[in-house]
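In this view, the complex is presented without one of its protein chains, the others remaining in place.
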Amino acid sequence: MEALSLLMDGLAAALTPQNLVWAFLGVLLGTAVGVLPGMGSAMAVALLLPVTFRLDPTAALILFAGVYYGGMFGGATTSILLNTPGQASSIATTYEGHKMALAGRAAQALGTAVIGSFVASLIGTLVVALFAPFMVSVALNFGPGEYFALTVFSFVAVAAVVSGSVLRGLASLLIGLAVGLIGIDSQSGTPRFDFGSATMLDGIDIVIVTVGLLALGEVLYVAARGRSAPDLATTSAGRPWLSRGDWARSWRPWLRGTALGSVFGPIPGSGAEVPTFLSLGLERRLSARRERRRGVRDEFGEGAIEGVAGPEAANNSSAAGTMVPLLGLGLPTSATAAIMLAAFQQYGLQPGPVLFERDAELVWTLLASLLIGSVMLLVINLPFAPLWAKLLRLPKPYLYAGITLFSVLAVYAINTSVVHLVMLLAVTLLGLMMRAFGVPVAPALIGVVLGPIAETEFRRALAASSGDPSILVGSGISIGLYVLVLVAAAVPVVTALRRRRKARASAPAERETSDLG
Amino acid sequence: MRDRGVLIRLAGGLCALLLVGTALFDVRQSAASGTGQQEKLLLIAPAAPGGGWDALAREMQNGLREEDLRFNVEVRNAEGAGGTIGLAQTVNRAGQANVLTMTGMGMVGAVETTGSPYTMADATPVAQVASEYLAVVVPADSPYRTLDDLAGDWREKVGTLPVSGGSMGGVDQIFAARVARSMDIAPGEINYLPYSGGGEVLTSLLSGTSDVGFGSLSDFGDQIGEDAPLRALAVSSPERLEGVDIPTIVEQGYGVEMSNWRGVIAPPGLTGKEVERLEELVATLVATDSWAGTLERYRWTDTHQGREEFVGFLDEEITMTRETIEELGL
Partner (left out) sequence: MMSRSEGPVSVPEEAPEAREDTRVPDGPGTTAAVDPESAPWSGPARWVVPALLAVVGAVALWGAFTVEAPPNATRPGPGAFPGAVGALLLVVAACLAVAGLRGSRTGDGTAGNTLSWFGARPVLVVMAGLVVHVALLEVLGWLLAGALLFWVVAYAFGARAHLRDAVVALSMSAAVQVGFSLGLGLSLPGGLLELVL
């Protein structure tokens, strides 16, 4: 428990009124920036970097920690309210979060997100503080073969978010995979599907895809439906706080999400999105099982609070988890972390295996800063959750005009490029078509995010082994993951068969085709 | 009741007026060209935040402000296609004398590999600013201790020995290709695993996915040394670097000397005088104390070159890069 007392020392050093002001500013700025899709925390940290040269290291680290966590949470706000995830790691939150908002439970969704983020950051930071060296050694066992197994596992795990027709879900996933193919192939340097445009060489930015398919696609879809679309302003706002029932349903997903984020967050390269998808898939499965076993109604698909609590917790604990490779290896696993690495170096903090011995004081101060940042996140954002939720009560024309304005701004801000806006128009039309013809958009987003990772790791594995496919199942980790994949794939099939047999027995089946079309 | 309605409307109108007024002020502010220290300067970083060019641009912005050279400096990220998107934006600003675009070895390579419609010749070179040297590294438990060890083994299993580095066509791959060629190995045949950054190369080496890593010395930084997880076989500088106990490539009998240099270019169509002013601005900046601090922080080496020298250097680099890329078959 030496680590704990060191952490306390760090906290004591970091807890000055002045540092609290920095933490406050950081979280505020991070949340503000995170709300705008496309301007993730990386941008905010980059903008701040020059300012921090004038601060002492503790204050600067606290500011960064605040921005980092604030940015993570800001993305959740727009996911829930406007169906527009600010970054890839908030995509999983949109599925149930926005449905909750449509059902008048936006405040509860935001509430469970912010408390979940807090719980996860707190536990995640403590886990990093206590187990960082051990986690580094585990993370180093992840070669491309293991990564590929992990992405396959994620694909299967998130298959759970596909509801309705299996074929349509598959179609959507494939469209996403096809979009992900655009751009220079990272493994051979060959341009693919660039259609002669230099901007296409880098592929279609994930922000364009999320804003086009989700936010603007939704705007056009609501416009097309006219009066038959639900009017957000008339949905009941309900009570602004989490009820006892909400707490009871949230705390387990928070802990499960935190665990997933802590386990997969430190793995370099997997990013925060994989654990969020895993958490969403897990909660969905558990919810379906609760219904089967205990008759508790499965609310997934219509705004289940578990589907917000889990992914948001996973998101923040993996943000804490990225500190593990960053501190232990000097290995930045995200753009934000890369800039923070530069910041550390300016204070003479040289990340690496011996960091915890050599620069103990600064490390513990940093971890303490992360704790303070997560407390500040809670303090600032919890009171605002009901206020944010009120946004939805704006008159419909202004609400959708505002969403449109921010969507365009977000995409323009990526690169101040009009070409990106043209791409956005194309993706938006695709989104409208998919909605109009009842093809779910969720699987497409998963395809765009996970597809390129899967392809890269698969080909990298085979290149590293000079074409010997045994590398794909060459370790206990990957074999374990594939076993989980088989189990995860077998369970729904078995239950479906059982249910189908039951259905056949009661009513002669004649309409199995409608499941396909 | 009616009075209240009017009041609300009035307050709303006032707020709107205030907002629009502030916005107009902002538009004016960013459009203003200014003179002297207030003169506007736009720094284009052809990379995303977090990348090397972004760091260079932001450090320059900071230095210019700190040393009271220019206050109205804006950094704009124009990432994409290895930097050629930023190059295109620069060329399209022909005649604008207040724009500096970050450039470097990576952009020279990207022009060749991405089929960019614009080349370095379309812009106006201004100065080289700084360099980072490159290193050949292996995990600490690797059997290779010198370049000779590596050369012997590599010749035998060219197509299978996995080596890693940055993205395809980037500086690291060009470096790997040149090292291979100096060992009489055909660069096109090496089994090169591209990663998106130095950090990932590091994990690749430590997890045993690849056997040899090529990259900037600063990417590996503290991981190299006695008890550290990596061992550096050689560094690409012409002479041994101060305070770094790594033999050079040349010293071990292989003819490779290269650096990941960074410089600045300006849009085409400037008068001689305009270019001179930009060149002078950069020269003043790199001579300041705050810039010395920047170099130390990022472990860059000061390789400042004025325009004339830089133009010649650039020509050599372009020829050399073109050859290597052809050999790589990209």
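General observations
In this document, chain identifiers A and B correspond to the written order of the chains, with residue numbering beginning at 1 in each.
Throughout what follows, a residue touches a chain if its C-beta (ideal position, glycine included) is under 8 Å from a C-beta of that chain, and two chains touch if they have at least 3 such contacts.
Source: prediction; values computed, not measured.
In the complete complex, the hidden chain is touched by one of A:133, A:383 or A:402, namely A:402.
Of the listed positions A:102, A:138, A:286 or A:488, the one in contact with the omitted chain in the full complex is A:102.
Although one chain is not drawn, its touching partners on chain A can still be listed: residues 32-33, 36, 39, 47, 99, 102-105, 162-168, 170-171, 174-175, 177-178, 181, 185, 187-190, 192-193, 216, 219-220, 222-230, 235-236, 238, 288, 298, 301-303, 395-398, 400-402, 404-406, 408-409, 412-413, 416, 418, 421-422, 425, 428-429, 432-433, 435-440, 455, 458-459, 462-463, 466-467, 496, 499-500, 503, 509-517.
Although one chain is not drawn, its touching partners on chain B can still be listed: residues 12-13, 15-16, 19-20, 22-31, 74, 76, 159, 188-189, 191, 328-330.
The rule is short, and it goes like this: only the chains that are shown with their structure count from here on.
If you average the CA atoms of chain A and of chain B, the two centres end up 30 Å from each other.
In the complex of the two chains, the chain A residues touching chain B come out as 42-43, 45-46, 49-50, 53, 139-144, 184, 186-189, 191, 198-199, 201-202, 268-269, 325, 329-333, 335-336, 338-339, 342, 345-346, 350-354, 415-417, 460, 463-464, 466.
Interface of chain B with chain A (complex): residues 48-51, 54-55, 58, 61-62, 76-81, 84-85, 88, 113-117, 159-160, 162, 167-169, 191, 193-194, 196-197, 199-200, 202-204, 206-210, 221-223, 227-229, 297-298, 330.
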